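The other protein chains are all here in position, but one chain of the complex has been omitted.
Order as written gives the chain letters A, B and C; numbering starts at 1 within each chain.
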Amino acid sequence: MFEQSDHAKQLQRRLCDFMDQHIYPNEVVYREQLQNAKHRFATLPLMAQLREQAKQEGLWNLFVPPNHAEYSQHGGLSFSDYAPLAEVMGRVMWAAEVFNCNAPDTGNMEVLMNFATPAQKQQWLVPLLNGEIHSSYAMTEPQVASSDATNIELAITKDGEHWLLNGRKWFITGAMHDDCRIFIVMGKSAPEHADRHLQQTQILVPKDTPGVTIIRPLTTFGYDDAPIGHAEVVFNNVRVPLENVLLGEGRGFEIAQSRLAPGRMHHCMRLIGAGQRALELACQRATQRTTFGRPLAKHQSVREDISRMYAEIEMARLLVLKTCWSIDTRGIEASLKLIAASKTSVPLMVQNIIDRCIQLHGAGGLTDDYCMAEAFNYARYCRIADGPDQVHQMALGKRVIEHYQAG
Amino acid sequence: MFEQSDHAKQLQRRLCDFMDQHIYPNEVVYREQLQNAKHRFATLPLMAQLREQAKQEGLWNLFVPPNHAEYSQHGGLSFSDYAPLAEVMGRVMWAAEVFNCNAPDTGNMEVLMNFATPAQKQQWLVPLLNGEIHSSYAMTEPQVASSDATNIELAITKDGEHWLLNGRKWFITGAMHDDCRIFIVMGKSAPEHADRHLQQTQILVPKDTPGVTIIRPLTTFGYDDAPIGHAEVVFNNVRVPLENVLLGEGRGFEIAQSRLAPGRMHHCMRLIGAGQRALELACQRATQRTTFGRPLAKHQSVREDISRMYAEIEMARLLVLKTCWSIDTRGIEASLKLIAASKTSVPLMVQNIIDRCIQLHGAGGLTDDYCMAEAFNYARYCRIADGPDQVHQMALGKRVIEHYQAG
Amino acid sequence: MFEQSDHAKQLQRRLCDFMDQHIYPNEVVYREQLQNAKHRFATLPLMAQLREQAKQEGLWNLFVPPNHAEYSQHGGLSFSDYAPLAEVMGRVMWAAEVFNCNAPDTGNMEVLMNFATPAQKQQWLVPLLNGEIHSSYAMTEPQVASSDATNIELAITKDGEHWLLNGRKWFITGAMHDDCRIFIVMGKSAPEHADRHLQQTQILVPKDTPGVTIIRPLTTFGYDDAPIGHAEVVFNNVRVPLENVLLGEGRGFEIAQSRLAPGRMHHCMRLIGAGQRALELACQRATQRTTFGRPLAKHQSVREDISRMYAEIEMARLLVLKTCWSIDTRGIEASLKLIAASKTSVPLMVQNIIDRCIQLHGAGGLTDDYCMAEAFNYARYCRIADGPDQVHQMALGKRVIEHYQAG
Partner (left out) sequence: MFEQSDHAKQLQRRLCDFMDQHIYPNEVVYREQLQNAKHRFATLPLMAQLREQAKQEGLWNLFVPPNHAEYSQHGGLSFSDYAPLAEVMGRVMWAAEVFNCNAPDTGNMEVLMNFATPAQKQQWLVPLLNGEIHSSYAMTEPQVASSDATNIELAITKDGEHWLLNGRKWFITGAMHDDCRIFIVMGKSAPEHADRHLQQTQILVPKDTPGVTIIRPLTTFGYDDAPIGHAEVVFNNVRVPLENVLLGEGRGFEIAQSRLAPGRMHHCMRLIGAGQRALELACQRATQRTTFGRPLAKHQSVREDISRMYAEIEMARLLVLKTCWSIDTRGIEASLKLIAASKTSVPLMVQNIIDRCIQLHGAGGLTDDYCMAEAFNYARYCRIADGPDQVHQMALGKRVIEHYQAG
């Protein structure tokens, strides 16, 4: 079996305890605080308090990998060690943030760990690691198929000592949040460069820079995903100093590539938790609800479907764990097939599982009295986030065919 | 082919014209008025204006069937005649209300046409037909599997010249609306009656009766479905005169049976329109969006899926039309198998179709910039509304087996 | 509802009577005669007798359409009139042949009715209509994707007063049969012609022409489909007179186009019957078999699945009927979308239905004690026959996108 280190197992036990004591009992409180919030895109009192608590207990920045151990107190966790922890967090939609392990901050912190200058790290990475601020990654644009990163159009031009940015982005997760202070913006600095993968540059843009305008929050299936949210943002003659470039001019594509694989896997890990919890809720419902004289648990169709969901979650989890093992031992490049397989299989499977668990709950399952509807929305969204599944299937299918055609 | 009368064809042309001139061009306006509304559960100015207009053009109460022709100007439309009209309305989520053809008012009006006393009709049916008020049908209860109507628990007791109602309902569609004035409430007046189908009674309860408390709006997938909405409602010692009974004490189950079949079919008709429109949007997107150097329309996977959706919608539409033909010519009792087949097939098919059309639109497809996410929510909801599919499949499967076992 | 003429209704009644009296009671006899046959690819005594009987009763050549009424005693049946008859025949795999309505003879007779010279008709059409001989249509080639007819490679060259044919064909249905006397062979007479659709010619080749070699029978899923069967055939310097050309040199593609649409619809019609019968068998099984103390009929999963199959067959049947109505009233060209939708939906749906009905029968369902395994094989085969579904979906998807993009 896939081995988790003793250290990670111990963290998992502590994490589960924290969930039992502080997260599950507060799900209703959290929902009510958010519903009653004057301003939906701000840190709720409950969240602030739980983050402080998690930090003090050392359940903080658990996503930090071993090669960046210096940024954590836990010494760095491999993908294999982190996956079961992220699964636990995924059981409650807002839990990852409690442990400073939420998207897109985690991905942004990794980018900064990997590519930022010491000054950039001091200014942005340190407060992010401390949980003092949030951040966004601005890549997707409404007018082009952004899953093909070479389509990106936001213009980055050099103007003396500054970069000048002009363009429109959307689905900028986290940008609505009051505590979001910094954007990593992907744009085109050399649109005519012969190598299409050297046309892009990534720039650090403080959110309060003149010319940055948050147009509106976007919704998915009626959810605004507050307080994180997804924003449409316009960059109109936005000017930042030249030193705000990340890694170097023309290296934006390279950064993007490195960033996305871990992000996709983190989504998958958490989705396993979301699906697993829905299954557990369905099992409990099945024993509590009676129709036509028999508890649901005794209907053969319910048993068959529960059995299928059990098998599906198990398979999805194993695929994620194998991919993690592969990344840990062979690196990302050698794991691209498995990463794509996870990205295109897990969200879809989990969406379908949650759909069926909702059905077992009747109309109530669609409301926010349960966690399933929002988790469904999350799974559905992940089939498009980081590129629609079809794009990854194109690449994966091509690789598989090439691998076996010689065979 | 299924024949539509010339009269209905002509109405359909006029309806399509109305959609072209007044509905589609106002979709953005409607969304903005609703987003900016101080109070979400009230008639928007645009809606008020369009309803007036539709009424004047005689595109009003199109759902009224031939046996109640006196309540309409159009002489009554059979299921077969009405289905293509409802499909057209279903292309825009809020369009049916423009023509006074929205749930639950249509079903409630039918109940009143069929079972109300002249005084009851005067008081409630007339203003409903005139579009002056809205109404709700209060059946589902949170604590029991209400799809088995014999489980209903709201207590109805006689107290002198009054009925006394005590209980809790939820998913009471329309109850949130300011203009909702009357509830048809299903409850148990004789819980110990030997015949489980004679225990129920239906009572007319004005919404402003003391003891009626709207607890909260319910959401499905993050949608509050304003301004119609779904409410949780408590009835606490609610007292109404004895003459508010519908049809008679102990006949609540009988009314419920008669009400639900048309309602299910109306949902199916509109969902065909919702699915058809999603398909059309997907086709347009496929020619406008380019990925990896080819328009989506040239990707073989897009073509295959569009072809499947075309076939699925065609089949779903035909099933609905055949069911309508069967109801028209053989009656509801003889059409129960087809009604159940429609109810359990069409929403699921349409949900899946819209899901795929959303995917073709990328992240934008999940937002309210398009009509698909909300239509998805509608289709998903219909798999539970009027009883979860599984309950209808149980009954249908039993009937089919019985039919052929002798065979 | 789709209207069948009184004449067709009456034929259907007589056909059902014939099935009840002569076909169903003989299913075991047929299977045993075939199993014990010295030579599997010959007319069984039972078949010969039943064909004679059907002919005498006027249940003969029912496929003949109204525009070729002179070739039948029944005056020609439209697609709409014929579909319910073909469905009845489809309930038993070998029944269509009893009524001289089996593939590929029907398609070949239509080609001859449409395109043959009087002499050709006299020689081949008359004995086919009389049921004295069988025929084959030789189009598919093993080495190319024959679904793209322009890929066909069999060489047809003029040599003085003769055509010379050289090439290899496979899946030549019927060619194994002793009574098969004539092949319609599609090949390339002008491989360099600028218009790719004028390169092909069709030639009448008597099976006993020197150079024609039957290589082997082909199987699908272990079935040889005797006595009709599918053959691999080599044409080695096969020489036939110039007058054996059909319609004219370079018009092979045109003939192929005209031939295939009816053939696909006939398959679909019969498959509805095959699926319907499997459903009926499943219903009977469900009441006869008990597991874990309850008859299958009382298991909720069985009821749900039976209900789904009922709906699926109904939808598939309606799609076929609408397509027939469209062909009858608007012609084949205007019906191409519906034909492709039928071709790509019905076999797949029926395959899945039969698969589930087999499962309800346990291991016995896979044997030839029931008709389901062979019917499954037929449905599966039809997803490839006349072109793999994907080819038709490509064309259909393209048409639908084009239709709505202007929308």
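Convention: contacts are C-beta pairs under 8 Å (C-beta built on N, C-alpha and C of every residue); 3 or more make two chains touch, one makes a residue touch a chain.
Small disclaimer: the values here were computed from a predicted structure and weren't measured.
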item: Touch with the omitted chain, as defined above, among A:300, A:335 or A:359; value: A:300
item: Selected residue (touches chain absent from view) among C:126, C:145, C:215 or C:242; value: C:145
item: Subunit C residues that touch the omitted chain in the full complex; value: 140, 142, 145-148, 170-171, 218-224, 289-292, 301, 355, 359, 362-368, 373-374, 376-377, 380-381, 383-385, 388-391, 394
item: Positions on subunit B where the hidden chain makes contact; value: 299-304
item: Residue numbers in subunit A that touch the chain omitted from display; value: 1-2, 279-280, 283-284, 286-287, 297, 300, 302-308, 310-312, 314-316, 318-319, 322, 325, 329, 337-338, 340-342, 344-345, 390, 392-394, 396-398, 400-401, 403-405, 407
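Please note the rule applied: only the chains that are shown with their structure count from here on.
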item: Farthest chain (mean CA position) relative to subunit A; value: C
item: Chains linked by the largest number of contacting C-beta pairs; value: B-C
item: Inter-chain centre distance, subunit A versus subunit C - centres from mean C-alpha coordinates, in Å; value: 53
item: Centre distance in Å when subunit A and subunit B are each reduced to the mean of their C-alpha atoms; value: 37
item: Centroid spacing, where centroids are CA-atom means, of subunit B and subunit C in whole angstrom; value: 43
item: Subunit A residues counted as touching two or more neighbouring chains; value: 301
